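Below is one structure, written out as structure tokens; comments come after it.
The complex appears here minus one protein chain, its other protein chains still in place.
Let's turn to chain A:
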Amino acid sequence: MRKRTAPTRRLLAAAAAGSLLLGLTAACGDNSDPTKSAKQESLGEGDQLTITTFGEFGYDELIDQWNQENPDIQVKQTKVALWDDWKNELNTDLQAGSGLPDVVAIEGDYMPAVVAAPDRWVDLSQSEVDGRWLDFKSAAATTPDGALLGYATDAGPEAICYRADLFKDAGLPTDRDEVAKLMTTWDDYFSLGEQFVKNSDAYWYDASGSVAQAMLNQVPYPFEKSDNAVDIENDGLKNVYQTVSSHVGDLSPQVPQWSDDWTANFADSKVATVPCPGWMRSNIKDNTGDPAPKGAVWDVADVFPGGGGNWGGSYLAIPKTSTHQEDALKFITWITAPEQQAQIFEKYGNFPSQVDALSDPKVTSFTDEYFNNAPVGEIFADRAAAIDVQPYKGPLYSDILGKFQDAINRVDAGKDPDESWATFEQDVASLQ
């Protein structure tokens, strides 16, 4: 018997390994086309329609109600705490082409990226929802071809929430109408802050990042031009960056928004004002504690420096991978209807983006006990009417915004603003 020589054996082994690999590549490399709709199935016994939301959509009670009224379409909600974490999971699922729920909640800033890749999402346009939303909300979810890819949930008209007790201690007026008169422009807002911090241990605002984002919502072209070309060297953006950076030493608590330190500052009475979209109220309530610690009085002023502004507000979308698109559509048509959103506003504060809900007496006459009985329905309706600039958001908006927040956070952490800006430029270049 002739012994095989070593090289032959090695060759054989290599060939075996190679064919194994080829087989595997052939098996796994055959990805199904993500732009094709999944085969539709009907919900069987025990099957559930899945929806993933982030933050607080206020859907708990409504989904219970829906499930009682619709035994055939049982809905199960998964809640993720932060949008950014959900965005990453969403990215992973979209990449894999599987694992997505039937209904996906999408932050408004990410909608342009969805609209830029419309073939992955179900067109939701139907006559029933024509004119349901404020124009700018539905426009942001509509493709140039007229497909509607998301149903808007809430809008984020911004007011200013403030701690009346801290204002009083620092010798500032506490009445919400008087406070409103003192901060109609950003210059007024900042100089009032300088006056405030002289007489108080608290910081003027909750985070540099939140003021930066609030100001950014009034810049017509923050990061991208109308042809989606990235342009971060514009005056509007630079002004926001420089203004916020210049106040890091005196007005800002120098903690990143949403961090543990940020949360703790609310309960420690370290925050005097917060740029306050409707949904922010439930964050303030949770962070400060409900019932509020002794002496702490939050209030809402019917004003926003520099005019109006919209921060956030989300959408529900159905990916083409869903196997129950028709049922999903029925569900989101119901849950984004004006009546439902009005109910959410009462309980959670997420301000409706639906035209009919804005004139619903349930909304307009609503006062919030936690915020010193402020007529929040009326205030946020006023704030929504005051929005005159809708920033242009291209497909990279959400990604660049993340890098911009990093840039602000670096300055807060003590970095030189120019150096931090250079890093930001580099980060943005890496996104292209």
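Here are a few things to note about the model shown:
Assume a residue touches a chain if its C-beta (ideal position, glycine included) is under 8 Å from a C-beta of that chain, and two chains touch if they have at least 3 such contacts; residues count from 1.
In this text, contacts and distances are computed from a predicted model.
Remark: of the listed names "Sugar ABC transporter permease", "NADH-quinone oxidoreductase subunit N", "Beta-carotene 15,15'-monooxygenase" or "Diguanylate cyclase", the one matching the undisplayed chain in UniProt is "Sugar ABC transporter permease". Within the set A:N88, A:S246 or A:S365, the residue that contacts the chain not displayed is A:N88.
Among A:K79, A:K330, A:K362 or A:K415, only A:K415 touches the chain that is left out of the view. What chain A contributes to its contact with the hidden chain is residues 20-21, 24-25, 28-29, 34-35, 82-85, 87-88, 91-92, 94-95, 97, 113, 116-117, 119-120, 253, 255-261, 264-265, 268, 395, 399, 402-403, 405-407, 409-410, 412-415, 420, 423, 426-427, 430-431.
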